[in-house]
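Every protein chain but one is kept in place in this view of the complex.
Labels run A, B and C following the written order; every chain starts at residue 1.
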């Protein structure tokens, strides 16, 4: 009946799950993580997951590194158990023996990440967590292996079929546009006026991919210039005093800038294939 | 550059990927499936994936059974390779050896399902595919094991954090409401008038969970009666001539009916925990 | 400062203006009407206007007739004043003398109707009021003259430039679709299944005009059949077992039914020109 309680809460109280801080809950993040993976109850699980996310957000880099190392070591696969389950499955293949193998072969930290993701708004937090991991884990084999699990789950969740392509224009919300300014990686945008020059003219276009669980966060965006013939240089293209042409006259679309907005999604195929 | 091509197509042509029929493409579904899992190119991959989905949809039950058996057998794990990769990882743990193990321990059919899901609209098709599998696979250990892979991926994709709770009312679109009529499993809805009696009065509510990739398909819904005191019977509650009361007077919310709409999501936790 | 109070109320309390019943307010509808036209304050005016609308809605036909006769007689132009203001304007044309003439030449009931319209949701109530007037006023010259004032204002408010054309489909809200069923005047719609046959097939279309102040009320709608060649009869067109064709094959659009939904907007040009 736990989902019902969740639903009741969502519907009638509109109260968000109140994250218990790690200290209040009397447990370290490691204890909470083991409790979340071990636990069955979904409702208490949500509170535990929220506590882990807020506890994590309050950590400094040293604390984050320790948290990642705990995941890498304590929540890794157990090779003996994998081997044992594999032998049994090979000898007597069945639904049950296959499930036991699959469970043993997947490190518990994957299930942990999936359960963290049940908290409303968690997807963005997990993307930022992976950005931390990439930054802090460089050169540490355990943390690099841990990153493969993050990457595996994020690639599944940020599957092309779940992404939505939306035009970005001068009519887009300001809090999305300011991210375009911040994330433009190729040809920096100086000001709102500069942004406007790239969005508003009839011969300019901009598009971004979004994920439904992060509706205000562009994942990747491209800037397009519709032209007649080929631009001689990117400077011509971005010049303040250039002449704007009607879109109908264009015969060429120049994708002059492509920016990945989420460091935490680096290497996820939708990004790499677009950037390469 | 393949994603760019995809983006260009989405943006300027608004042409959907044209599924090549299995016959046209000169390959059986099995060949296409191996091609999709093996292939690297995302753009040609999309066309292959679309061809598999449309080819599958045209199959009869015998054909579907054969397709599932192919997945179960030809796209299963290879125990020897798992063992070998595990040994190497255990001896020399690193990012690369962990990746090799993870790749070997996951059956290729999981990657196949993820790649099929890149096609716009594929998520619903995969849910229906699993409904077929549950129906056709009963008692066949190989197919039951295959179902665990479907279930694993769907549980990850239909994670509570991705679902959206929406009120269903007499102002909801008719094509959604007709699904409420069709799926109500507890107290059948006879007609549009009957539906209206459950949605429109001030002391009635209905809510459903939706997934962003299937925006018109309720996944599960509950019907609620706001009451003063406890209903004596469900008949009283559904009586045509009952007196409607203002919602403010209510002190009790009776969840009198909960229906799971998608047989292909049976056993996925969001559903089971709500129904139990 | 009255609008500020209104704004504050709208924003922070979300309380609708509470209509004082005619009795409570200690005045007859006639007294309230004179008070509303005479009054200057916008905030007290809103309460008075709401009291008139709710008081009117509670009247029976005899009461409504009396109310209309009061408007027709007590709130008519005063020919002597018109003549006097006209003479002064003709002799010494100026902004002030023109304003005095325009005020005298417009019967006070027009200003009354405009002030009633300030209440949120009043536009629909005024359209229904005119439907009553058309029904009750037939053959009574005073009431027919009064109707010209209603018609004049409604024609100005339901100006083509303010109307919005929206497609009606099987994805439209049920509470709008039930109005399509109710209002179809040419070829009656028997049931929701019948409605669905007119909306859902690929070779059928339906469109309606809406006014922003009555967003759930279609004003007029047309049903369209896309065909190849000309239908032999309307029966062929509506047959349950007819073959549906892809829209691309069509070379003809048959507008087979046009229905005006609002008796209170009869004679307003958007309607008459469409129906003739």
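Basically, a contact is a pair of C-beta atoms (placed from the backbone, for glycine too) under 8 Å apart; a residue touches a chain by one contact, two chains touch by 3 or more.
Only a predicted model underlies this, so the values are computations on that prediction, with no experimental measurement involved.
**Q** Could you tell me which of the visible chains the hidden chain touches?
**A** A, C
**Q** In the whole complex, not just what's shown, which of C:86, C:231 or C:266 touches the removed chain?
**A** Residue touching the chain left out of view: C:86.
**Q** Sort through C:144, C:178, C:200 or C:217 and give me the one touching the missing partner chain.
**A** Spelled out, the listed residue whose C-beta touches the missing chain is C:144.
**Q** Would you indicate which residue among C:213, C:234 or C:266 is in contact with the undisplayed chain?
**A** Going through C:213, C:234 or C:266 one by one, C:213 is the residue touching the chain not shown.
**Q** Go through subunit C and note every residue touching the omitted chain.
**A** So the residues of subunit C touching the missing chain come out as 1-4, 6-8, 10-12, 42, 46, 77, 79, 82-83, 86, 89-90, 93-95, 98-99, 101-102, 105-106, 114, 117-123, 141-142, 144-145, 147-149, 152-153, 155-157, 159-162, 164-165, 167, 205, 207, 212-213, 222, 253, 255, 258, 269-270, 273-274, 276.
**Q** By the contact definition given up top, give the residues of subunit A that touch the hidden chain.
**A** Touch with the absent chain occurs at residues 170-175, 177, 192, 196, 200, 216.
FYI, only the chains that are shown with their structure count from here on.
**Q** Could you say which chain's mean Cα position falls nearest to the mean Cα position of the entire protein shown?
**A** Answer for the innermost chain: B.
**Q** Roughly how far is subunit A from subunit B, going centre to centre by Cα mean, in whole Å?
**A** It comes to 21 Å between the two C-alpha centres.
**Q** Could you work out how far the Cα centre of subunit B sits from that of subunit C, in whole Å?
**A** Centre separation, subunit B to subunit C: 46 Å.
**Q** Roughly how many whole angstrom separate the Cα centroids of subunit A and subunit C?
**A** From the centre of subunit A to the centre of subunit C is 50 Å.
**Q** Can you list the subunit C residues in contact with two or more other chains?
**A** Subunit C, residues with two or more chain partners: not present.
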